[in-house]
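Here the complex is missing a single protein chain, while all its other protein chains stay put.
Then we have chain A:
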Amino acid sequence: MSKQAPVLEVTHLQKRFGKFNALKDIDFAIYPGEVFGFIGPNGAGKSTTIRILLGILRASGGSATIFGQDVWHDSVAIHQRIAYVPGDVYLWPNLSGGEVIDLFLKLNGEKHSAHTDELIKKFALDPRKKARTYSKGNRQKVALIAAFSTDADFYIFDEPTSGLDPLNEQTFQNEVLKLKQRGKSVLLSSHILSEVEKMCDRIGIIREGQVVETGTLAEMRHLTRTTVDVQTKQVLDGIDQLPGVHGMTVKSGPNHVSLAVDADQLTAVMAFLTARELVSLTTTPPTLEDLFMRYYEKNGQTPDGK
């Protein structure tokens, strides 16, 4: 997959607003057929990055290309082949949803198709209502329907499901998977980690204007700790002294503990536990949430020792 030329390539991207350094150093790439998850706390610079990719903001330094073209100079040519849904969708209050969908399609040289009608039905949108009267979720549906019915090569979603109900969220996920099957690339910025975990091939974590980690979820799991809940016949004395063990808590008696283990020390710890005769063992791989928390904390410290 990564042998091909990237659809999107961002290197050392920077953006200053006056004295404020919104983006310090953004680096990542997205390859054809890939769904890339973009996560990070509020104010980390996700939307700023996306706006630069769309040529809405101008980068202060570094470079960003989509389809090998510069995002600022060749924006119109690039936009011909992309579709975008912002996190906050604002629509012209006196236009109906149906009109807005058609307009967005036409602006990319496309037409209202049978697929569009199908999407309107799937997302259960009433296209005749004026945008003024739509809720946040309904405005998002308008933008999503327009984006999904556009035949683009690269889709950018900036927290697209924050206002959707679970049913529509499911529809959204199905549609993204369909895009993936058709070999399209997707950039998905989201706070809903289960969504990212389920759909994304690779993930980039951004914090304070810097990409701190990129990779597949599996790769990232190596960097973090597995939670182990274990009960043994013999007393577990000294386990908290082992290298790579963190935050041990005693549960029901000295034989039942819960702890977090660094990925690279897992073998040693398991050997220690087996030697004390296992009664029960549950291991939980780190969820994206654990990863997320780890990176979100300042300086990467975790208060609970996980």
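General observations
Simple rule for what comes next: contacts are C-beta pairs under 8 Å (C-beta built on N, C-alpha and C of every residue); 3 or more make two chains touch, one makes a residue touch a chain; residues count from 1.
As a convention for this text, contacts and distances are computed from a predicted model.
Going by its UniProt record, the hidden chain of the complex is named "Abc transporter, permease protein" among "LytTR family transcriptional regulator", "Fumarate reductase subunit C", "NADH-quinone oxidoreductase subunit N" or "Abc transporter, permease protein".
Annotation: of A:N94, A:Q181 or A:Q241, A:N94 touches the absent chain (contact as defined above).
Contact with the chain that does not appear here is found for just one residue of A:L54, A:L179, A:A260 or A:L273, A:L54.
Of the options A:K24, A:K130 or A:H246, the residue whose C-beta touches the omitted chain is A:K130. Contact between chain A and the absent chain runs through residues 51, 54-58, 75-77, 79-80, 82, 84, 86, 88-104, 106-109, 112, 127-130, 132-133, 143, 156.
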